[in-house]
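Only a single protein chain was left out; the remaining protein chains are all shown in position.
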Amino acid sequence: MTRIAEFAVEYIQFLDPAGKPTQDIPPHLAEAEAITPMYRLMALTRTFDAKAIALQRTGQLGTYASSLGQEAIGAAVGLAMRQDDVLVPSYREQAAQFARGVTLEELFLYWSGDERGSRYSGPQFDFPISIPIATQSCHAVGAAAAIKLRGEPRVVVEGCGDGATSKGDFYESLNLAGVWHLPVVFVVSNNQWAISVPRSRQSGAKTLAQKAFAGGFEGVQVDGNDPVAVRFAMDNALERARSGGGPTLVEAVTYRLQDHTTADDASRYRDAEEVETAKQSDPMIRTRRYLESLQAWGDEDEAALKEECGRRVQEAVEAYLATPPEPPEAMFDSLYAELPGALTGQRAEAIKENSDG
Amino acid sequence: MTRIAEFAVEYIQFLDPAGKPTQDIPPHLAEAEAITPMYRLMALTRTFDAKAIALQRTGQLGTYASSLGQEAIGAAVGLAMRQDDVLVPSYREQAAQFARGVTLEELFLYWSGDERGSRYSGPQFDFPISIPIATQSCHAVGAAAAIKLRGEPRVVVEGCGDGATSKGDFYESLNLAGVWHLPVVFVVSNNQWAISVPRSRQSGAKTLAQKAFAGGFEGVQVDGNDPVAVRFAMDNALERARSGGGPTLVEAVTYRLQDHTTADDASRYRDAEEVETAKQSDPMIRTRRYLESLQAWGDEDEAALKEECGRRVQEAVEAYLATPPEPPEAMFDSLYAELPGALTGQRAEAIKENSDG
Amino acid sequence: MAEVNLVEAVNMALARAMEEDDNVVVLGEDVGVNGGVFRATVGLLDRFGKERVMDTPLAESLIAGMSIGMAAMGLKPVAEIQFMGFIYPCVDQLVCHASRLRNRTRGRLGCPMVLRAPFGGGIHAPEHHSESTEAIFAHIPGLRVVIPSSPSRAYGLLLAAIRDPDPVIFLEPKRIYRLVRQEVPDDGTALPLDVCFTLREGTDLTLVTWGAMVHETLQAADALADQGISAEVIDVATVKPLDAESILISVEKTGRCVIVHEAARTAGMGAEIAARLCDEGLLSLMAPVKRVTGFDTVMPLPRSEHYYMPNVKRILKTCRELVDYA
Partner (left out) sequence: MAEVNLVEAVNMALARAMEEDDNVVVLGEDVGVNGGVFRATVGLLDRFGKERVMDTPLAESLIAGMSIGMAAMGLKPVAEIQFMGFIYPCVDQLVCHASRLRNRTRGRLGCPMVLRAPFGGGIHAPEHHSESTEAIFAHIPGLRVVIPSSPSRAYGLLLAAIRDPDPVIFLEPKRIYRLVRQEVPDDGTALPLDVCFTLREGTDLTLVTWGAMVHETLQAADALADQGISAEVIDVATVKPLDAESILISVEKTGRCVIVHEAARTAGMGAEIAARLCDEGLLSLMAPVKRVTGFDTVMPLPRSEHYYMPNVKRILKTCRELVDYA
């Protein structure tokens, strides 16, 4: 027997749950200027999140998927990207979407069940939220292929969960990215659960990062509750992709602190204790502690941030709630670029049937 | 950075192209008794193959996929299995199917385009040939799950090509096999080509064996033209699976010496030179040479084998050609276990429309 | 005897089938400890163990494909696809294998599997959670497509589907999962597949429907009765193979037919029913055959989905048109 190929997965963490560096942080990531924007974005996302759940509970929003506890990933990913990069998100990447310029109001609209919530005024080429798990991986590699074809220095970032790594589309995309050497980064938010299925029952693979080896490229595992680690891995991966070095898979290990969605009751299938333990690793706590240790953050900053987040979210809620629903014909008007003649009758019918007369 | 997981792929070869051992062969595989049955099966398959192509060329058979040059894999795999194991084959595993007891006549019927060719008189639970690439992987893990559920000491062997490893179904099945620890062996006949797409454009993975890591289990690469190496890897994998050790992926490296099928013309996309070089690695040559080196095979044996194979194939051809086609209603009669009332009219219609009256 | 709603009836049938046949196994995403996102499989894990109630990885093509493998080996897998909107990765395995295995092997291997999926709109769910694409599956030879519309039919049809030796797509109208409760004896009595159920007899007009729309259709029939119009209501239940016979006989009597379904109109199952009437029942037709259906648009997100859904008003209006037809 001859050994013909070897592989290894590395793990990256800079900040422990208490915010104490576990190793030297590269200078450009160690300073408050690098951390504060991420912290602010995490706080905004968490405020949005709490409000969204409150709205849902009071019948003012549809089913909602919270990102509580996972904000570090989105914040680091979103802020690491350049404006003309492309984000191809799942439904739990609020922080990354906000970083990209998707507005709070748009995401409220989206979760209220309104298509206009995906007509982003900001990032024009970012993909809308993908609900069918892992299907967006294929879009990501297609977009990356388009970018590569045109020789543009742009990178596509695809986001998905641990459950998504079991899907054929995920793998078919990894395989293409590897063989075509595409400028794409796959970010797997491994929050330990796919609804009620724990990570251990999702795959026998020791890490999800090693799925990359099946595609012939590197996978790395990072502490997903450590924004510095995520940012570091993303900076490397984006730089590699941008400079023609091909794809990377980043497995960000985190924990879903909330129910799967507001339609779920996680107490049916997981121990309260596990959740309590996970709360100790909250990314907000460690980030704040680290900023405090730099003397770059204090109670006043925190209070001001809370106020600002509250205000911004409240403004967005009001704008969202003031948005009247679309008329019935809207379901026809963006279906095709131009409505086919065969549908004009149905469009008229829909207007008529839905009028009071 | 901490290294948290390591993987390696081993390569196995015992016989070089000239039939010379490259390392010590385990005693039970070194003897002629172990090798001769494989050699005989390879010869039978090759005879069948040549006849099938001849029949196709003369309009007496449908499109046919030759296994020329790949016979060692099927012979070793088929003979390594126990009778009550389950084979889930692709369309290029004639040798394995013959070893399992599928008759030559059945495979002629199959390739003539007759459903009765899949009503195997031999292995009752073996799956029929699967044409849609890699779809059969899912059947294999389902069958393995059934076996595991019942606690039976049986193993499922799935066969597919290098192209198949790019498909989602292949990966979804690996992932399940890994996490459920299923008694299944995935045998990838890496013949370097998926029609016109070379292995190098199929995946960026250095080996196909490493795809197993994505599923969390072992993958091994063997010289697929060395029946001893294939048999050795299969014996290990089957034993592991049978004893509850879970799945294995065996990548058997070989070469498709023929066109993809009789409908293909490989000269459009690959160099004659490459094919000529590959012919040097023909599994039949090295196996015969090795048997000769054991003094276990001679020209007389070869002549007798030729004669026997020719006779068996000829008998099968005659039986096949003498089989009248099915009547029109056959398309209704195995569609459901019992024909639904809604279809009785159509069945009568089909009989009527296809009668001469 | 307890009263159960539709999803409880599904659960009851699953338990019954598992009880009476060790080969019946349940698999899917979140069907185990969570008991299914709609609680259809609740309690089964405790009762039958994790060998027979299997949470799978998140992979729908696999779920369909492994069910085929299990079925060929003699198990009777009942797989759940969490929502019909996620059933499309199964189409390949269903078209290429489940529907063909018996035919392909001339009866050597069968495929006694059931693929269950909640379907239909009107519950304000996110995108892809409100689909009705039964017609896609009804076009595939070798499959059965069954849709219950009440607790008792859910129980009886699901038992029949599980016992059936061939693959069945079993679509559960989730909008009415908890709409009504009925006394359903858990006595293992299956209902016949392949026949329509006449829910209400009538003489002036035939209303043909299935799934959740049965309820709006029955309401419409009530309203018509108030107007002195007698509507016959047929629940197709098994849309594949289609019992066109019963519909033809009804329309022979009434001369008028309205077909109601949630799915998009074009190439929906309503078209097949109309086509059968237009062929074998033409002479009995006293008015055009009308379809009250979803539009040929993507089902809108919750804020606008009511614009899309057929409702009692639309059904009634169409019925009146036919009754008033010259």
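Letters A, B and C mark the chains in the order given here, with residues in each chain numbered from 1 onward.
Simple rule for what comes next: a contact is a pair of C-beta atoms (placed from the backbone, for glycine too) under 8 Å apart; a residue touches a chain by one contact, two chains touch by 3 or more.
Note that the structure is predicted; figures quoted are calculated from it, not measured.
Trainee: From the touch rule at the top of the page, work out which displayed chains the omitted chain touches.
Mentor: A, B, C
Trainee: Which of A:12, A:143, A:214 or A:266 sits in contact with the chain that's absent?
Mentor: For the chain that is not drawn, the touching residue is A:143.
Trainee: Kindly state which of the options B:131, B:304 or B:337 is in contact with the chain not pictured.
Mentor: Reading the full complex, the residue touching the unseen chain is B:131.
Trainee: For the full complex, which residue in C:96, C:147 or C:160 touches the chain that was left out?
Mentor: Considering the complete complex, C:96 is the one touching the chain left out.
Trainee: Applying the definition given at the start, please give the residues of chain A touching the unseen chain.
Mentor: 86, 88, 115-116, 118-120, 124-125, 127-128, 130-132, 135, 137-147, 149, 168-169, 172-173, 175-176, 179, 330-331, 334-338, 340-343
Trainee: Given the full complex, what residues of chain C touch the hidden partner chain?
Mentor: Output for chain C: 61, 85, 88-89, 91-92, 95-96, 99-100, 103-104, 127-128, 133, 135-136, 138-142, 240-242, 263-264, 266-272, 274-275, 277-280, 282, 285, 287-291, 295-298.
Trainee: Mind listing the chain B residues that contact the chain we can't see here?
Mentor: 62-63, 91, 112-115, 131-134, 163-164, 166-168, 194-197, 201-203, 263-264, 268-269, 325-326, 328, 330-332, 335, 342-343, 346, 349-350, 353-354
Definition applied: only the chains that are shown with their structure count from here on.
Trainee: Could you grab the centroid distance between chain A and chain B? Build each centroid from C-alpha atoms only and quote it in angstrom.
Mentor: From the centre of chain A to the centre of chain B is 43 Å.
Trainee: Can you compute the centre-to-centre distance for chain A and chain C, using the mean CA position of each chain? Integer Å is fine.
Mentor: The mean C-alpha positions of chain A and chain C differ by 36 Å.
Trainee: Roughly how far is chain B from chain C, going centre to centre by Cα mean, in whole Å?
Mentor: Roughly 40 Å, centre to centre.
Trainee: Enumerate the residues of chain C that touch no fewer than two other chains.
Mentor: 57, 59, 61-62, 89, in rising order.
Trainee: Going by the touch rule set out above, which residues of chain B reach two or more other chains?
Mentor: 168-169, 172, 175, 179
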